[in-house]
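Structure below; questions to follow.
With one protein chain withheld, the remaining protein chains of the complex are depicted in position.
When the chains are written out, they are named A and B in that same order, and each has its own residue count from 1.
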Amino acid sequence: MRNRRLIVQMVIAWAVAAGIGITIGLSIDWFPGQASSQADKVDTLYKVLIVACVPIFVLVETVVLFSVWKFRMRPGEEDKDGPPIHGNTRLEVLWTAVPAVLIISLCVYAYTVLRSFERKPSTREMDVDVWSQQFAWSFFYPHSVTGGQKVSSTTLVLPQGQPVRFHIHSADVIHAFYVPSFRLQIDAVPGQSDEVRATPNRLGNYLLECAELCGLGHSTMRATVHVVSPADFVSWLRSQGAPAPGIPVLVPGTQAGAPRPAVPRSSSTARVPA
Amino acid sequence: MVAKLRGPGFYRAGLMTLLGIGLCIALTTGVRASSGLHPALRDNSVLTAALIVAPLFFLVGLGAFDYWFYWAAGRPTRPEDHSGHGARSWRDYFRVNTDHKVIGIQYTVTSFFFLLVGGLFAMLMRAELAQPGTQFVDSNTFNGLFSVHASLLIFLFVIPVFAGLANFVLPLMIGAPDMAFPRLNALSYWLLPIAGLMMLASFLVPGGSFASGWTAYAPLSDTAPIGQTFFNVAVQFAGASSIATALNFLVTIITMRAPGMSFFRMPLLVWANFSTSLLVVIATPFIAASQFFVLLDRGLGFNFFNAGRGGDVLMYQHVFWFYSHPAVYIMMLPGFGIISEVIAVKSRKPIFGYRMMAFSLIAIVVLGFTVWAHHMFTSGMQAWIRIPMMITTAIIAIPTGIKIFSWLATLWRGVLHLDTPMLFALGFLTMFTLGGISGVMLAMIPFDIHVSDTYFIVAHIHYVLFGGSLFTIFAGVYYWFPKMTGRMYDETLGRLHFWLTFIFFNLTFGPMHLLGIDGMPRRVADYSKEFADLNLFISISSFILGASTLVFLYNIIASWRGGPRAAANPWRALTLEWQVSSPPPIFNFDTIPTVVGGPYEYGVPGAVHGVFKRGAEVPAPAGTVALPSRE
Partner (left out) sequence: MESASVAATHEEHHGPPPANRSSRVEPQLLGMLLFIVSEIMVFGAFFTAYFFIRVVRGDHWFPMANGDKLPVAVAGINAAILFSSSLTMHWAQTSIKHGNRFGLRAGILSTLLLGSTFLFVQINEYANIGFSPQDHAQGTIFYGLTGLHGAHVFIGLTLLAMVTVRSFRGHYSPEEHRGVEVPGIYWHFVDVMWLFVYTTVYIL
């Protein structure tokens, strides 16, 4: 039967095209470099989405192209009509059920990623207050980090490997704290404080962008994130006037609220702008 | 002169507008004086009041309310007077006309005007974005440009153009002589140009146009310059217009179907507009309220969004998206209807799974109300809300998938007429699938956290709104062009338009996915250097995309004025609108047809959809143009 053969041909074409599509999708370098322990999970999720979704798109594409190729009107068929097929219950159940299963599995997977993404880490976290206002960022390291007065800065300096809990605030309108390399975004909302977590895991300088329209200077409301080694971080804090900087990663088992100087005084020069 | 000023029309409208402004000045001065403020016109209160009042006076002057005034006063009304019906010259398109066909064309042409303006703004944006840094426009203007771009294209193009096409064909399709409330219909139309011009006029006031995006998040919009008020008020007018039309459609569909046209014999376009209208009636009040809140905050110092005094900032987003997510289906479901018509007729096959097509529309309507917070995954709302919203959002892919697959099955083994409407319909199938899939990706919270408010969203927006809605609009305009104008469009130009659009659409918006994932935020006039190459490429493609619109424009205008006469039923379609002359007679039907079968029985030997009692299937000889006839 002609129809059967056509369908077989089409399925083969679809499988090949889907394979190619997935390969292309996976080989494109989509993301900016990973710099937090969360980043990897998001990138994997995206790859799974590619693998799940490209075949669907390619399927639609293949059926359209095949129909155009095989069923387009030839000269002389101007008055011809197609066969009066009104439906097919088996087929309709199939294309309701298969996407449903796919959707539910994707949701479950995304949920587990989200959970692990936002889980409280086992090691103690370091708190950083992030304040946004039109059109600048400022960062405050509280007493628990500095061991004294809080330290403020206009660049965000973070120790490598230290889980951080950001408290995001806004002084005027809504902004968004967005660090693409951390795969992290959250709005800064006036009148409330949002918490997000990240564990920077790669040394380097990263872009922090405001991702919520906040007025004239929105496009220039950027800052730099410096991920430095813990030792450099501590000496940077000290250079900012912190009397007794201490971060949990250097003192396993330290109790909350009892920060102690963790690093012996060292004269190592911070590679961080003051 | 006095007669001109007393009779309905633009003269009286002008006079009334002036009166309205005068009233506002008197009123605000009075209120200020009595409340102990300096009565001089210092702040923007007069402007705000005038924005609301003057258009109403304008409409009174134009004559949109005349009938109701007569009715209310108990004066004799003239239900038998049909002078407001049909168009005899192009001037009639500038009057308050109650004929659904005239209104349909008024709607469609007006909205395409706003497409051009909105598109032009996009061209300016792309020019600015071609390179990092600031070249053509400062960032305030840029913010204004994309805000007005999106507002025009959403509120004054996609939503009304669907209402316009449906206005023209829907009463014909269900065998009704007109809409249920013709005068309300006329009023709905006239609210539109007011809203559109108001948005454009905002560029002229100090501080520039409204510049907080089409989403106008508070508290940014609370404190923005006076241009924002233009948005607040314009949305009220556009919203009122769309509620009134939706109400009209619902009543028309429920009470005025031809004998024999049960719900399951309605063409899917009618189903689509039925479900869309449900969405509009239920959801639109929310955006009206959200803008009302902002207006009160701005104008009278209320504290809806003033966190310092106990206001709740996120409440704006909940109220806004409770409308604006359903709004994206308001912008898509009528398109689904158009595609069903085009694909059935052009594949010469019945729609595959008609009932499921209808049910899936209703499913989308219901689900559409349960997903609004997927726009707020990164907004800092209560974290748990995200999970149910992710699930409902993803589930919408199922009814939508049913539609896509049913269309594909309709194509299969048909006899495909690959002319312009069909090309756009096929283009829609593929491009909307892509946009929908990127939507499902966005529903996955951890991924959305990374790409929210980046160019990935911009890519999604344009794949669903341009590749989705706009492609269906093009398909519909080409498909009903012969019916609406009595002329044929130029097929070669139509295909050229399709291919240019299709190719450069993808080149423009495809790379934006990449930019977004790479971390380029949206709504920026300036961006960091690593994004420069792709942006330049996108800008160049977008200019050609813009130019492809000129092909369409030329084709439409030239064909409308001098194209070959169209036959009554050039597509051999079964639905009722094709059984009358092109363009249809003033009162649509001499007698109401009786419906005896389904609307898509192609290939069924001897199938008919509607019969005309006196055998009077009057495809009147061509020569019945009621449009810019120049001979």
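The criterion applied here is as follows: contacts are C-beta pairs under 8 Å (C-beta built on N, C-alpha and C of every residue); 3 or more make two chains touch, one makes a residue touch a chain.
Note that the structure is a prediction, hence the values are computed from the model and not measured.
Listed by label, the shown chains that the missing chain touches in the whole complex are B.
The chain not shown here is touched by just one of B:12, B:126, B:298 or B:318, and that residue is B:318. Only one residue in the set B:7, B:22 or B:259 touches the chain that does not appear here, and it is B:259. Touch with the chain omitted from the figure is made, among B:119, B:285, B:510 or B:546, by B:285.
Touch with the chain omitted from the figure is made, among B:180, B:457 or B:473, by B:180. One of B:93, B:302 or B:359 touches the chain omitted from the figure, and that residue is B:302. Against the chain not displayed here, subunit B makes contact via residues 72-74, 80, 82, 86, 88-89, 175-178, 180-181, 243, 247-248, 250-251, 254-259, 261, 281-286, 288-290, 293, 296, 300-304, 306, 309-312, 314-315, 318-319, 322, 581, 584-592, 616, 618, 620-621, 623-624, 626, 629.
In this section, only the chains that are shown with their structure count from here on.
Taking the mean of the C-alpha atoms as each chain's centre, subunit A and subunit B sit 34 Å apart.
Taken in their complex, subunit B has these residues touching subunit A: 139-140, 142-143, 211-213, 217, 219-220, 223-224, 307-308, 311-314, 347-350, 352-356, 378-380, 383, 386-387, 390-391, 394-395, 397-398, 401-402, 404-406, 408-409, 411-418, 426, 429-430, 433-434, 437, 440-441, 444-447, 449-450, 452-454, 514, 517-519, 521-528, 572, 601-604, 607.
In the complex of the two chains, the subunit A residues touching subunit B come out as 3, 28, 30-32, 41-42, 45-46, 49, 53, 56-57, 60-61, 63-64, 67-68, 71-73, 77, 79-88, 91-92, 95-96, 99-100, 103, 106-107, 110-111, 113-114, 117-118, 168, 172-174, 176, 178, 180-181, 183-192, 194, 207, 209-220, 222.
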